[in-house]
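First the structure, which I've put down as structure tokens, then a few questions once you've had a look.
Only one protein chain is missing; all other protein chains are in place.
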Amino acid sequence: MTTSMLPMHIPDGFLSLVVSIVLWVISIAVIVIALNRVQSQMNERTVPLMGVMAAAIFSGQMLNFPVSGGTSGHLLGAAIATILLGPWAAIVTITAVVATQAIVFQDGGLIALGANLFNMAVVGVAVSYAVYNLVKKLIKTEKASVLVSGFIAAWTSIFIASLACALELALSGTIGANIAVPSMGGIHAVIGIGESLITVGALVFILSTRKDLLLGEEKTTATGNRGILVGGSIITLALAILSPLASSNPDGMEWVAEQKGFLEAARDSFYNIIPDYVFPGIQSPTVATIAAGIIGSLIVFGLAYGVASLRQAKQQTMEK
Amino acid sequence: MAAAIEVSNLVYTYSDDMPFHQDVSFSIEDGEKVALVGANGAGKSTLLYQLNGILQGKGAVRIQGLELNQRNLNHIRALVGLVFEIPDDQLFSPTVYEDVAFGPRYQNLPRHVVDQRVQQALTQVHMEKYARQAPQHLSQGEKKRVAIATVLSMQPSILLLDEPTNGLDRRSRRSLITLLQDLPQTMLIATHDLEMATMITRRTLLMDGGKIVMDGNTTDILTNEDLLLRHGL
Partner (left out) sequence: MIEASQDRNPHQHTVGETDARIKVSLAVFAILVTSLIPVGQWWIYLCLWVITTVLGIFLRIDILKLIKRSLLVLPFCISTIPLIFRSPVDFWIPIGNWMPGINLAGLYQALSIIIKSFISIQIAAFLIMTTSFGEIMAALRAFGIPQVLVSVMTMMWRYLEVILGEARRMMQARAARSACLAMDDREVGGNLFFRATVTGGMAGSLFIRSLERSERVFQAMLARGYDGELREDRMGEIPSISRSIGIIGLSLLAGILFLAYWLG
């Protein structure tokens, strides 16, 4: 089975539309920036390098090692991709991987794809990058700094991404934050160790064969990357603080309801700008009926038109 | 009449980790088929890669009289087709058609010309029916032939081949040899397959340690066990 088997790919139906849309917008913005950065860094190499490495990361996720009782440890690869390729390239490659998993293997939904991309390609990479570079500064020995920072970065990327996932589910009302955060966080705190170990194993190998890829001129000093450094740190801190706050709320659902109320109030105020907009809960019954009538007619018309045009189209192709 | 390939005092140095030098001079006429033979690490691939500009060495390389430099690079790459050792590296498009069309497309040829070139190239390698196939599903032998087609569609006058019969079963190998015998282009073939070299080429360049140690008749060189042993084969 060619799926990643990490319980982080949210299927469709579990996130509210608002949450999905917001995360889509953020993900698209970040990915577009990443695409531009990568192209200016790599020029003609972009397509072959990103394409083949995306295939490598996808395949790397298939490598597993038995843990116990039939479970196995897997890799997400955000950390190793970030360390090996740099943050922007990592965003692009993980995007390619996660999108393909959703489209081809239904590992993660299509509307929820925005959220999944956010969690794995954006948060996963940004957190890896920030943690890796910050920890690396603290350790003097070259090799040790790479391995220790890699270990911590890998674990943190998985853990923080899972917190984001939990909060998204909570915000959507699917599952209370008081359950989602501890369970997602708890599970991934353990899974994260597998990620760390595999990442370190990979780094050891790379250090022994192509250490030029890991050491040497720091890509972090590029001003473009500073944005990710800062962003990644903020995300890490924000999620680390928000999550226990959300989950320690005495009644997790109440907290969610409050958020939902806020979101619905926001939505209603939006529709108040367009008073005749058709939406349930419209005040005037007359307007509602008329609007319903119009919409209904349009739909029936659409159907009729569609069927008629299908007949005509079929006839035309037969005549050809 | 300019030689097809003219190399003078070509020197290539790897990065500091591997101080390896080549000092190579030779010339190949139009239509000649020459074998490049030598042990692993003798420098065969390195030499080939310098002839179409992938690697840049010091010294002079002239293709059809044109000097190989940054300015002429594109033109030269249209004249010289390099067939890589690993076909998967060269078949990077979703379908065979697109792979073979790649070269002509990037030469900015009009659509119908591209299509013609693809037809011709695939016919030359007897793979016409495979146009819609994804390259990953082809056999090794089929991949090698398509790889050659991807280069033929650019209508080069010179073919450089890096270990063409490597990894082929007997039947594929035999049909590939026939194909190479039939193709009209000037050829420089780097290979371990001495038997193939004898069947296709009349001249052989024997390399050892980055230098050409012998340049002569294929049969003479390849039947000289002593000579071959001395140079690592």
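Chains: A and B, in written order; residue numbering restarts at 1 for each.
Methods note: a contact is a pair of C-beta atoms (placed from the backbone, for glycine too) under 8 Å apart; a residue touches a chain by one contact, two chains touch by 3 or more.
In this text, all values refer to a predicted model and were calculated from it rather than measured experimentally.
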Hidden partner chain, touching residue among A:90, A:171, A:206 or A:235: A:206
Touch assignment to the omitted chain, from A:122, A:152 or A:169, lands on A:169
Residue in contact with the excluded chain [from B:118, B:158 or B:197]: B:118
Tell me, which residues in chain B touch the chain that this view leaves out? 49, 52, 54, 74, 77-78, 81-82, 84, 86, 88-90, 92-95, 97, 102-103, 105-107, 115, 118-119, 122, 128, 131-132, 134-136, 150-151, 154
Touching residues of chain A against the unshown chain: what are they? 1-3, 7, 9-14, 17, 20, 31-32, 35, 39, 43-60, 62-67, 73, 75, 77, 80, 84, 92-93, 95-97, 99-100, 102-107, 109-111, 169, 173-176, 179-180, 183, 194, 197-206, 209-210, 213, 253, 280, 292, 295-296, 298-300, 302-303, 305-307, 309-310, 312-314, 316-318, 320
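The rule is simple: only the chains that are shown with their structure count from here on.
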Chain A and chain B have mean C-alpha positions lying a whole-number Å distance apart equal to 45
